[in-house]
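These notes concern the structure reproduced below.
What you see is the complex with one protein chain gone and the rest in place.
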Amino acid sequence: MIKTAIIGASGYTGAELARILSRHPQVELTAATSRQYAGTALADIFPSLGKAVTIICDNPGIDELCQRAELFFTAVPHKTAMDLVPQLLAAGRKVIDLSADFRLRDVAVYEQWYEPHSSPQLLAKAVYGLPELARERIRGCDLVANPGCYPTSIILALAPLLEAGAIDPLSIIADSKSGTSGAGRAAQTGSLFCEVHDGFRPYKVGRTHRHTPEIEQELSKLSGMAVQVTFTPHLLPISRGILSTIYATLKPGFDSQTINELYRKRYAEEPFIRVLGDRTLPATQYVRGSNFCDIAFKVDTATGRVIVMSAIDNIVKGASGQAVQNMNIMFGFPETAGLSTVPLFP
Amino acid sequence: MIKTAIIGASGYTGAELARILSRHPQVELTAATSRQYAGTALADIFPSLGKAVTIICDNPGIDELCQRAELFFTAVPHKTAMDLVPQLLAAGRKVIDLSADFRLRDVAVYEQWYEPHSSPQLLAKAVYGLPELARERIRGCDLVANPGCYPTSIILALAPLLEAGAIDPLSIIADSKSGTSGAGRAAQTGSLFCEVHDGFRPYKVGRTHRHTPEIEQELSKLSGMAVQVTFTPHLLPISRGILSTIYATLKPGFDSQTINELYRKRYAEEPFIRVLGDRTLPATQYVRGSNFCDIAFKVDTATGRVIVMSAIDNIVKGASGQAVQNMNIMFGFPETAGLSTVPLFP
Amino acid sequence: MIKTAIIGASGYTGAELARILSRHPQVELTAATSRQYAGTALADIFPSLGKAVTIICDNPGIDELCQRAELFFTAVPHKTAMDLVPQLLAAGRKVIDLSADFRLRDVAVYEQWYEPHSSPQLLAKAVYGLPELARERIRGCDLVANPGCYPTSIILALAPLLEAGAIDPLSIIADSKSGTSGAGRAAQTGSLFCEVHDGFRPYKVGRTHRHTPEIEQELSKLSGMAVQVTFTPHLLPISRGILSTIYATLKPGFDSQTINELYRKRYAEEPFIRVLGDRTLPATQYVRGSNFCDIAFKVDTATGRVIVMSAIDNIVKGASGQAVQNMNIMFGFPETAGLSTVPLFP
Partner (left out) sequence: MIKTAIIGASGYTGAELARILSRHPQVELTAATSRQYAGTALADIFPSLGKAVTIICDNPGIDELCQRAELFFTAVPHKTAMDLVPQLLAAGRKVIDLSADFRLRDVAVYEQWYEPHSSPQLLAKAVYGLPELARERIRGCDLVANPGCYPTSIILALAPLLEAGAIDPLSIIADSKSGTSGAGRAAQTGSLFCEVHDGFRPYKVGRTHRHTPEIEQELSKLSGMAVQVTFTPHLLPISRGILSTIYATLKPGFDSQTINELYRKRYAEEPFIRVLGDRTLPATQYVRGSNFCDIAFKVDTATGRVIVMSAIDNIVKGASGQAVQNMNIMFGFPETAGLSTVPLFP
């Protein structure tokens, strides 16, 4: 049993961490912090957690926090994480940070897309926590930068192709669609039911979404060259789920059969990747509530393009589930511990 | 490890049984029957089950079925169940029947609402499987009549009041709202997305819904007198969930405080009943995917009425989850085995 | 052509007024006020209005407003209306107030449910603007108190029965379900997509919703006695629509046939009431976007109760459409002018 804390427990990501950890056999939740809700039971904020989560939110100082837990999930906005994480590490604690603050290796890129970084020295130390690509490095690290939701869906979809040199990295276009929980629980007009329901829209079009540099960093690493992608996020009238439809130009010598083999081999041992067969396409409803990433592809021979589709639950594999998967790796637990939820359909 | 079979696996109830059983530590699924999909993996019909459920649907004869399993979940339409269940019992197998065929004690009532009954002798033998009311009788039986979804939500909400004589049984009005999964997976116009989405409607109004006699049978038993209720079902544009809002006239001597105590005491030891406090009201989204039944009440002193509200997931506590709960009781497993899913919110 | 102004144009009710008025042949919109959006085109706040509504929001003083228009729709919160409306009336302008401030006749009741009233003298002057009940009084008045959405659905459903003495007024229970637009466009957690979507819940249960006194005032008037109702509002995961399911005990001598005649006769000439036949029940999706109120009933002979169901679009017949209907009556326009929208289905 390890002691863990959730910093920032009152958002959807924090609540999802509490939900998952409550059924994890080797973990005890010893703190769930919230400024707004200090003194309130987390299950009073989220009645769904009743009888499963008994912790009461509070807001202790850093010293007390470090005494209470050895592993911290920081589910706070960027900038807040940047200031908090170094203190936790300095006290010898391990951190899985769900913000964007430690995902980018190049501080200049971070500062171009976000703001001045107060702990640039940690960027080299942090491990970008996509287990399917960095399992061994995660195992030994103290600071995991938990990937963004869109990047998770796109990188997992393209990794086998880029590693094998099967596509032109400069041709990548990612058309992604996300459920509204990705916008968080902040009360803002654009997230109101009446604004989102029964509708669909793109947003932050044309290389303006902050997940762009994260996607490009990882795809560049995989392809061994500087990659710029066209990435278009859209807002779906669903709570959970991201589906990315990704287009790229095939290189000569690759066809439907060879690509199928690439995916099958690459992900054969992965517990959370489901490479779908020919007759099934991914759908967000088939991964709902689970840590699975479903992947399928089609080759369009007329245009020489491959279309790769991936689906995840954005607050599980795209956030809290992946964070727990990273914890499992860091602490030597079975990688699926606490993550055995079968998707809820319908 | 006991061997179990799902008869009628390709509907939503069957798939939900497979989902729950796949994570049950003491159960092995050895048959999942389907006429339409014989030869197809259940996870190809429901891709959500991929990597969790490996069984292939088939359609063996009764003898082979009885060799494969000792417990049968019959998730088939009424009438089909009536013909099948006696054969399974005759072979010494145990049955949890999710149809309506064995829920009513009085064959005349059954035949008035349904059709001629081919096995009336089993009606006395079957136990109406609401664990919170009949746990001991379920423990020793061979045939559980798994309750309907609406009745579960209404009976659990009213039992403490009727047992204590706190309300006038003749004053009961149950206004219930159900998600669309209650209509099953049959392709019919009224269940199409475009007919249901962004809308809301009542149906089978005025004592015409077939759950009426089941509700009345159990409420009569609880109140010790013949009860007729006004029950109005409505169709919600959600997949899972039933919320019942129930009105009754309080008897003298009962107020908010005494009623609160009735609920607290009655359900103090129940693992799946969450009696909510004053500030929280039930919502279907707070029980989504779980076996919980959330209950709250308000007293309207001006009119002398109590309003009781209950929420369940209609295909978990209202069907497949309750069936597994009944199995756990019948076989002496921990009652929550396989049913520890924390509700998925958002 | 009359000149009209919308005070408080940036909420859903204000936008809906602009949508309706833009197609009204006898009306010119000369002001749309908003503090937050002064200087912004209304069609930039609501891109749906592009090419149809050209007005730019501003926030002029009362004198300028009175020069710009002769009829004002005040779509502002209660309390704000109370202070503004007397000034408009004093300047000889006509007002249709969509707030609650002038709906209650008894200032003591208003102050019990809301707050101190600054213009109690206007309460007697205001006409409760339900055209089907008060057409003649609306015709000659200067101040219409536009009814609340829930009250509209309930009062129209019960009026024929109460006028005929067909039900016991003390037995009325109204179980109402509303779309989320009823909560307005304010950014609050409870109205977020993820909180509402795929879920259903009651709220303000037990005589605590502020529409209660309004409902009771009008039902008392219709029945000639003081009526207290049990009214339970619920939140539907839809944008538009209210469906009320109303229960009452029939008085001797009334049956399905006589009640059918009551409805048919009472509403024979009403352009916006559709009394449904035996085989059709109301559904919110069948009135979406229109000014219709659909009504059906069923008699439950076993319990002696009648169940009446009504459906409206809460921001049309429940707010802005009814306001325009009132305007048409006040100014002698055809009552359906601007309101001929056929419901949008699917």
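Annotations
Letters A, B and C mark the chains as written, and numbering starts fresh at 1 in each.
Here is the rule we go by: contacts are C-beta pairs under 8 Å (C-beta built on N, C-alpha and C of every residue); 3 or more make two chains touch, one makes a residue touch a chain.
Everything quoted here is computed from the prediction, not taken from an experiment.
One chain is not displayed; in the complete assembly it touches the shown chains A, B, C. Touching the chain that is not shown, out of A:Pro47, A:Gly241, A:Gly318 or A:Gly338: A:Gly241 (per the contact rule at the top). Checked against the full complex, the one of C:Ala283, C:Ile307, C:Val324 or C:Ala337 touching the unshown chain is C:Ala283. The missing chain, though absent from the display, is touched by one residue of B:Arg23, B:Arg137 or B:Arg185; that residue is B:Arg185. Residue in contact with the omitted chain (choice from B:Asp198, B:Glu216 or B:Glu335): B:Asp198.
Taking the complete complex into account, residues 170, 173, 175, 177, 194-195, 197-203, 205-207, 228-230, 232, 234, 236-241, 243, 245, 247, 281-286, 288, 298-300, 302-303, 305, 307, 309, 311, 346 of subunit A touch the chain not shown. The set of subunit C residues touching the chain not shown comprises 12, 15, 19, 22-23, 44, 46-53, 181, 197-198, 239-240, 271, 274, 276, 279-280, 283, 285-290, 292, 294, 340-346.
Residue-level contact of subunit B with the missing chain is found at 12, 180-181, 185, 187-189, 191-198, 237-239.
Rule of thumb we're sticking to: only the chains that are shown with their structure count from here on.
Pairwise, the chains sharing the most contacting C-beta pairs are B-C.
Computed from the mean C-alpha positions, the centre of subunit B lies at a distance of 39 Å from the centre of subunit C. Averaged C-alpha coordinates put the centre of subunit A at 45 Å from the centre of subunit C. In whole angstrom, the spacing between the mean C-alpha positions of subunit A and subunit B is 36.
Among all residues of subunit A, those that touch two or more other chains are 12, 181, 197-198, 239.
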